[in-house]
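All protein chains but one are shown at their positions in the complex.
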Amino acid sequence: MRERLIVSASPHVRDDVSVEKVMYGVVIALVPALAGSIYFYGMRAAFLTLLAIVACLLTEAVIQRMRGVPVTIRDGSALVTGILIAFNLPPGVPWWIPVIGSIFAIAIGKQIFGGLGNNPLNPALVGRAFLMASWPVHLTTTWLSTKGGTLSGTALHGIDAVAQATPLAVLRKASDIVADPSSTTHQLVQAREVLTDLGSADTIVNLFIGNVGGCIGETSVLLLLVGAAYLLYKHLIDWRVPGAYILTVAVLAWIFGGPSGLLTGNALFHVLSGGLILGAFYMATDMVTSPVSPKGMIIFGVGCGVLTAVIRLIGGYPEGVSYSILLMNVATPLIDRHTRPKKFGEVKKSG
Amino acid sequence: MQSVVAKSMIALTGMAAIFGAVLAVASRIFVVHRDPRVEQVLELLPGANCGACGFPGCQGLAEAMVQGEAAPNACPPGGAETASAIADALGGDAGDVVPKVAVVHCKGGLSNSVQRLEYEGIEDCRAALLVGGNPKACIFGCLGFGTCKTVCPFDAVELDEEGIVHIDRVKCTGCGNCVIACPVNIMELVSEDMRVHIKCSSHDKGAAAKKVCTVACIACRLCVKKCPTDAIHMDDNLAVIDYSKCTNCGVCAAVCPTDAIVDEIPARPKAVIGGKCEGAGKCKEVCPVKAIEGEPGERHEIIREKCIGCGLCMEACPTKAVNMVGALGHQRAKGGALESE
Amino acid sequence: MKAMAELVKGIYTENPVFRLALGLCPALAVSTSVENALGMGAAATFVLVGSNIVISLLRKAIPAKVRIPCFIVVIASFVTIVELVMGAYLPELAKSLGIFIPLIVVNCIILGRAEAFASKHGLGLAVMDGIGMGIGFTFALVLIAAIRELLGNGTLFGYMVFGPQFQPMLLMILSPGAFVTIGLLMGYFNILDDKMRRKAKAAEAGGGGR
Amino acid sequence: MDLGQLLAIVIGAIFVSNFVLMRFLGLCPFVGVSKDSDSALGMGMAVIFVMTMASLVTWFVYNYVLVPLEITYLRTIAFILVIATLVQFVEMVIEKTSPALHKSLGIYLPLITTNCAVLGVAVVNVDSFMVTDLPRNASFIYTVVHGLSAGIGFTLALILMAAIRERLDLVDIPKSMRGIAITFIVAGLMAIAFQGFSGLKIG
Partner (left out) sequence: MGQLIGEATGFVSVPVHTPIAGKVAAVGRFPHPLGGEQEAIVIEGDGTDDWHESVVARENVDSLTPSEIKDIVRGAGIVGLGGAAFPTHVKLSPPESKPINTAILNGCECEPWLTADHRLMVEKPDEILKGFLLIVKGLGCERGIVGVEANKPDAVEAMRAAVSAGSGLKVVALQVKYPQGAEKQLISATLGRQVPSGGLPMDVGVVVQNVGTALAVYEACHLGRPLTRRVVTLTGNPLARPANFMARVGTLVSSLVDQAGGLEGDVAKVVSGGPMMGVTQFTLDVPVIKGMSGILFLGPSEIDVKSPDPCIRCGHCVHSCPMKLLPTTIEKFVMAEQIGKAVDIGLNDCIECGSCAYVCPSRRRLVHQFKYGKYIAWERKKAAQEKSEKEKKT
């Protein structure tokens, strides 16, 4: 027996979990999607991801060194941020975009609040929104076609100026033409053809596999779901946020997203395209910036879904996943405040 | 041009008159009694209602100030002058009591006391005690997690590597937060001019105390016997100074075998016997450390190495021949307190 | 000497924007370019000095009960003068400053100084206080604007600084850039302050070494 | 006047060009009174009320006093007088008639006189709904609705900020960033998030 025994508060045993395990679990879940991205877009995807990761880790280390606090880049949180920043960028952006985005994300999005656990907004999304506001041209035009696939998900090139766009952008353009009373008959016919093609089974399958243009990480729904299944299995994320999120988007897209009136939208297309799956499973579920209570999670997910649908259908951008998650991050403390679970025994006295 | 000016004048005056009248009438109808002190403070505030203070307008800030929830300098636009005016208005009933400072009655650090366990948990003395975690074998001693430091609003408590707290006498305002917070009650507020303290709180019996801490009070009673003013008594195996009787002579500190009594006066002056000495021998009688020698009727001499500068001889000398002269030029004034030249 | 102290106080130790966190709205809204910032600073300084003069002169004539409304009217008159003058001679600037010219009326710096300082001091000090605060306000605006214009537009006073290769960080011109810039500047000033205080303390401790 | 236009005004004032985050109006109280959620809510409600009332009253003053007398250049002075009087009057009424309401809402009223968001909304109203050739009733309704939604937008930003700051209170922010500095960073990040609403097409 030791000379001096340890005295501490209970409990004296702990579950075998740690922050590192949580973070590296997310990294593992993201690996299939990264592999898919490299397959579809080539080594450039790997290069950009690596840049973002290195920039994140370095920024974190430098700031922590400057502040004179322990350097914690091994906990994996900056690693996850780096991967997610790269995953939210088009594969054709210049090399400095992920670097600057990462620096901003870690410095302003996280470390300025004191580091892990304190940041009110998801750092990766802060980085992405910062880049989007600063260099919109780079972030909306540098898409790459997948190897052997099409960029927009449709083989038709009927509409000018959208040849270099993602499925959602094409959808937006075509819907605008349909809605615009001044469109010529020729344009209308083309637009309707494009819309039909976007809703076809071929497009859906391509979207699911990832054979369309998009951000580095959001291309293959299939591989993202594989990772998500791993996270759910390991209890690293809660089903409520992604569930409520995706369901809300699907329902709203079905009700309001159609070209010919209510209840004609293609829910499946909206769920599979863009960054919804990536956002719902990997970013909206960020523990630090989402509510802790089950009820709060549902509200959070629904809120994300509503905002995404609003931005996609009537907003200024074709895609709204990152902004809607950021907006709900902003609302998270408020949600937390008003969704405290009912305490055990907090009941009206019965007689 | 003239008409524009005229119209402007008329319109503005008209509006001002109407609004003024409305407000005047309203203030009669809707009069509400307010605390006069709030009104007074409100007068002094800028009245811009800018909200920079974080309170709901100047009214809110004034109420908070009167209730003591906001500091007099809480108004940024007002600046220093407003702050001092408000501070005056709110009145300082500080009185003229002798300022007090906190004293720590323990000096058993890591190197001179025995540790009985390894504590692991919140760095707070109260929290540690809740799980039985006083790491010292002496259960009366300073835990060294710095709760007093946390609660000190003036940054006056320092925690050294030994795990013992010290009070910065300059910063300490005697607010007493640390005294209340200390779970082992080793802090005490003492008049600022008291400089000799018993740095132990152990009520253990001498042998037991000695076993767990080399600087503990072992209840040997030497200090009680030697104290020229009877200011020390034993309380359940612990020497305690009655500060109302203490004269800072430092005799107790000099005789304490375990160094549990600390004399904080940095360089004590030493006694010097001048030409007025008539050899009355009173000084020799009172000297607690036998530092004076000399035959009756002859001039007495001080043995400098032995003198602890307590000043008893100076007071005892019937011819006022003894002076206290210190290395830094301190001279002992009447009553025992030190004054700088 | 006292007058000088009042002047300096406004610029650094009691800088209205960074220290007192007053007059934030225009500080952020019109700091997209240095030019706008200077214009706004000049306008605010004019109003500050003008209203300080009038209020200092009238301070004995104005009854205490209605002093705030009186101050507001005085300030609003000066603001209207600025509005009209700027609209007549600098229409471009007036357009880009937009509603923030009339809003000088409710700028807390001006009302706050009027009440806290001008109404209690003589003409000379009141003028110096007005100038000091005005310069401090302008300095803050120009500092923020310089950062935002440089990063967000690649220019300074409209001149290209980094050359055509530079791809400006548009965010800095947008509202988030304004918030983040002022937040970081405030943090930086806090650090600076802390350092200076520590230095002063070290000097004190060193000098009075006992 | 049509409903789509009205909806656009509402959404515009609350989200797209939020008074605080996009137009930089009312920053002093936004920073000052966002320390805890309860006062933020009280302040927000008071602002909504005053903004609506101010829009309404200034519309009358502008259209029935300033325009007929051809002294529209005096609008700044006139508006600030009106708003100051209005706020003080309302405060007195509330304080006398309902002390409870005064405690939760009325005490924030004085803060509002010098809130540039209130004068701002009046000035913006003039610029966008009165100098144009809108029919009189449409101009009136737009003005009031705009005042109301601008107040709601301000309140939204304020309570979101208050909840975030309450949370930040509990964590270890670097010392130099504490207080106002971090509040601005948060406001900046909120503004980034609100960029998502830009370009929203209504109606």
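Each chain gets a letter, A, B, C and D, in the order it is written, and its residues are counted from 1.
Here is the rule we go by: a residue touches a chain if its C-beta (ideal position, glycine included) is under 8 Å from a C-beta of that chain, and two chains touch if they have at least 3 such contacts.
Treat the numbers as computed from the prediction; the structure is a model and nothing was measured.
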Query: What are the shown chains in contact with the chain that isn't displayed?
result: A, B, D
- prompt: With respect to the chain omitted from the figure, which of A:Glu60, A:Glu218 or A:Asp238 is a touching residue?
  reply: A:Asp238
- request: Determine which one of A:Val13, A:Val137 or A:Ala201 touches the chain that has been left out.
  value: A:Val13
Query: Touching the left-out chain: which of A:Leu58, A:Val251, A:Met287 or A:Ile314?
result: A:Met287
- line: Contact with the hidden chain, among A:Thr81, A:Asn118, A:Ser220 or A:Ser322, goes to A:Asn118
Message: To test your reading of the contact rule: which positions on subunit D touch the chain that is missing from view?
response: 169-171
Statement: Where subunit A meets the chain that is not shown, the residues are 1-2, 4-15, 17-19, 21-22, 72, 75, 77, 115-118, 238, 287-290, 292-294, 336, 340-347, 349
Field: Touching residues on subunit B - with respect to the absent chain
entry: 116-117, 120-122, 124, 126-127, 129-132, 139
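To be clear about the criterion, only the chains that are shown with their structure count from here on.
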Which of C-D and A-C has more C-beta contact pairs: C-D
Field: Distance from subunit D to subunit C - Cα centre to Cα centre, in angstrom
entry: 23
Message: On a C-alpha centroid basis, what's the spacing between subunit B and subunit D, in Å?
response: 50
- request: Express in whole angstrom the distance between the two chain centres, defined as the mean CA positions of subunit A and subunit B.
  value: 58
Message: Two or more other chains touching the same residue: where does that happen in subunit D?
response: 28, 31, 74, 77, 81, 113-115, 174, 177, 182, 185, 188-189, 192, 195
Task: Name the residues of subunit C that each touch 2 or more other chains.
output: 21-22, 68, 73, 108, 111, 171, 174, 176, 180, 187
Task: Chain touch graph shape: choose line, ring, star, complete or other and state it.
output: complete
Field: subunit A-facing residues of subunit B, complex
entry: 115-121, 127, 130-133, 135
Task: Spell out the part of subunit C that touches subunit B in their complex, as residue ranges.
output: 14, 19-22, 64, 66-68, 73, 108-109, 111-113, 115-117, 120
- line: Listed in rising order, subunit A residues that touch subunit C in their complex are 108, 112, 130, 133-136
